[in-house]
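Input: one structure, supplied below.
Every protein chain except one is present and positioned as in the full complex.
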Amino acid sequence: MELGLVGLGRMGGNMRERIRRAGHTVVGYAPDTPGADVHSLRDLVDALAAPRVVWLMVPAGAVTQSVVDELSGLLAPGDVIVDGGNSRWTDDAKHAEQLAELGIGFVDCGVSGGVWGLENGYALMYGGDDEHVAKVKPIFEALKPEGEFGSVHAGRVGAGHFAKMVHNGIEYAMMQAFAEGWELLEAADEVTDVREVFRSWQEGTVIRSWLLDLAVRALDQDEHLDQLRGYAADSGEGRWTVEAAIDNAVPLPAITASLFARFSSRQDDSPQMKMVAALRNQFGGHAVEGSE
Amino acid sequence: MELGLVGLGRMGGNMRERIRRAGHTVVGYAPDTPGADVHSLRDLVDALAAPRVVWLMVPAGAVTQSVVDELSGLLAPGDVIVDGGNSRWTDDAKHAEQLAELGIGFVDCGVSGGVWGLENGYALMYGGDDEHVAKVKPIFEALKPEGEFGSVHAGRVGAGHFAKMVHNGIEYAMMQAFAEGWELLEAADEVTDVREVFRSWQEGTVIRSWLLDLAVRALDQDEHLDQLRGYAADSGEGRWTVEAAIDNAVPLPAITASLFARFSSRQDDSPQMKMVAALRNQFGGHAVEGSE
Amino acid sequence: MELGLVGLGRMGGNMRERIRRAGHTVVGYAPDTPGADVHSLRDLVDALAAPRVVWLMVPAGAVTQSVVDELSGLLAPGDVIVDGGNSRWTDDAKHAEQLAELGIGFVDCGVSGGVWGLENGYALMYGGDDEHVAKVKPIFEALKPEGEFGSVHAGRVGAGHFAKMVHNGIEYAMMQAFAEGWELLEAADEVTDVREVFRSWQEGTVIRSWLLDLAVRALDQDEHLDQLRGYAADSGEGRWTVEAAIDNAVPLPAITASLFARFSSRQDDSPQMKMVAALRNQFGGHAVEGSE
Partner (left out) sequence: MELGLVGLGRMGGNMRERIRRAGHTVVGYAPDTPGADVHSLRDLVDALAAPRVVWLMVPAGAVTQSVVDELSGLLAPGDVIVDGGNSRWTDDAKHAEQLAELGIGFVDCGVSGGVWGLENGYALMYGGDDEHVAKVKPIFEALKPEGEFGSVHAGRVGAGHFAKMVHNGIEYAMMQAFAEGWELLEAADEVTDVREVFRSWQEGTVIRSWLLDLAVRALDQDEHLDQLRGYAADSGEGRWTVEAAIDNAVPLPAITASLFARFSSRQDDSPQMKMVAALRNQFGGHAVEGSE
């Protein structure tokens, strides 16, 4: 089938390649991008036969909104937009409603797989009406990993991004789990070779996992991670997971701790610990350290 | 080779079977146990040719200590004791010292694999002197999973149990991660079929792991876990992990949150939340609920 | 001066009394309430001479919005509405904008003090333009505690509720702090009489505080809090505090832990701990407890 693909970055570019390998036609567009197949959204729409499927792989928020807005003026009833970016699930219903008034379908799709997706396939969690999902199905089949797992119709519009968001929340805490364990092994002097312990865990243990394999891979490149700074960005899904939990009165102590650890990692100095230091000095005369 | 095995419970029994399948001779003992091969520690020692290797698979703490004590009077210089139970790593140096005075070697070994170990193999993390480890090596080979991973000589005496302890700490937080994500998906009404979302995650995602596979298996047996109580025991390693972290001034927020969630799960009512309720009532006149 | 007061519940009723004691005229209204001075918002507005000040002490969200809506059709340019309820600070700008179009001023005011406010005074944190604040000033003076502290013009519209929200976030963690300490003292058997230890702390310690005084008061009424259930509601400010922290990438581990402890306290059984129990059973054959 034919697919319009908007966004050709790290994710979008590889996805175009994987879909093409499966025998589909992909018309890829991204502004001012050398490898783009067309040079405007209008050209992209014109290049596709109706009913069209256009997959967005662009930054969540304002960029996604502007592409949806522009496409809503170019597409025709019966066409379908898939938002495969990292949008907040609460945006999906708004987009679906906006497009439904024009007879355009909307499917949201959370995509996992990162730089490995081209070879291994991308895990897909999508939401939307059956009729719209059906039109995208061949593309889902092309993108997903081989085997019986790796894609799911998670529910109505928004369910895909919601499922992906929770996936990322879990991912935060799993990464934090390995990170805490690694730091403790490195700090204590019981274990001679921490990397070899991590390596051994890849078979037979309860914690064997892809993230563990990646940890070993990272340690093989830099045994004590000396080349890195302890600085971790966050792309939104972790925050939204905690907010969704608060809305539902669900306690998420480990996931939230993982999010907060990232926040702290990005502070050059901790304001709250200045206050703790100030209070200790006030009541106990404990020494404080001056700022640098 | 010949191995003496003390303890024939869920773990020990299966381990005897796996070692025998590898062609070794195992003399198994456990008090008042129908399947025991001998009926006393003395008989066990007598049944083995020197130099002997005796593997303990008994409860940590007092039981392990009493078996070490009794064996220290029965074994001869050149023999080796392996503690494969869930001992605290701080016990290992004591046992090694006690036995070294008698010329008996000591190796500590953390064992992971649970009820799946018989078929899949057991992950092994061991600590001790090279000469003692060498005597046990064929048994390690028999127990470990096939493939290149699954066993590691982690360092000096105590390093094996220390590595296993940290493994379990990581395991706590990974389980908590999946548990938190699952609760949130069940509580929110975005996702139609939470189990299918979990199932789909088994390929292509960042969080694919053996624990995820087990979660799907559990949900296939009881889709909403209605048959279970939210009650989780802890066997010590999580506590020791946090204590080791405190000793090393390493922050472990996710692992500790996971441990505390288990503590809370075992309380019929929460004393600390009684105090919070009492304080809210005191300052705000907020309603309180009476105990049942 | 004259004040219109909408809402005569636990807070509003006492505030009317305190303002009257200071010599002001209060026209109080609440629907279907015996002690109301007038029987409609229209009557309330008619009873006041312009420029009017009307203070809302009603539930946050829909109720506050409907009262603002109705008053916006009754008040005149130059009048001022004060929202003294527990509104989310993000509602304040909306209300201020809606009213500014009609020439009506808006001031938001966080109020602390609970059932003790009538005698001790209410701590006030308010936000808004100087000209609007000035019209309410005599009422602020009447409500606030004696002495130099207890009220603050925190900034523009929304700043009052924001400051009150953070106050409550701090309050959550302080209550949790005393609650955790109390539970530990009760659980360990070192201290003979936990209540007497709490009582002693009221002078000379670093933790002396009003909440500690209230804890002693609660323990004097029920030494081990046997009459209470460990169940704590939350009224929104704690949730909003965590959300504001996430928006600002500020880590709030203690405050968030306190919020989550309340969430957990309200669950009859913990879904997430069911999953932990299920996973332990899957890999280790650990016993699970059936639901009741």
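Letters A, B and C mark the chains in the order given here, with residues in each chain numbered from 1 onward.
Methods note: a contact is a pair of C-beta atoms (placed from the backbone, for glycine too) under 8 Å apart; a residue touches a chain by one contact, two chains touch by 3 or more.
Owing to the predicted nature of the structure, the values given are computational and were not obtained by experimental measurement.
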item	value
In the full complex, displayed partners of the excluded chain	A, B, C
Residue among C:Ser72, C:Asn120 or C:Gln267 touching the omitted chain	C:Asn120
Chain C, residues in touch with the chain not shown (by the definition above)	89, 112-114, 117, 120-125, 127, 144-145, 147-152, 154-156, 158-159, 162-163, 166-174, 176-178, 180-181, 183-185, 187-188, 190-193, 196-197, 199-212, 241, 244-245, 247-255, 257-258, 260-261
Residue numbers in chain B that touch the chain omitted from display	206, 239, 242-243, 246, 249-253, 256-257, 259-261, 263-264, 266, 272, 283
Residues from chain A at the interface with the omitted partner, ascending	10, 114-116, 175-176, 178-180, 182-183, 186-187, 210-211, 214-215, 217-219, 222, 225-233, 253, 257, 261-262, 264-265, 267, 269-292
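The rule we apply is simple: only the chains that are shown with their structure count from here on.
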item	value
Contact clusters after notional removal of chain B	one piece
Chain at maximum distance from chain B, centres defined as averaged CA atoms	C
Chain A and chain B, separation of their C-alpha mean positions in angstrom	33
Whole-Å gap separating chain B and chain C, where each centre is the average of the chain's CA atoms	46
Centre-to-centre distance between chain C and chain A (centres being mean Cα positions), rounded to whole Å	37
Residues of chain A touching at least two other chains	206, 249-253, 257, 260-261
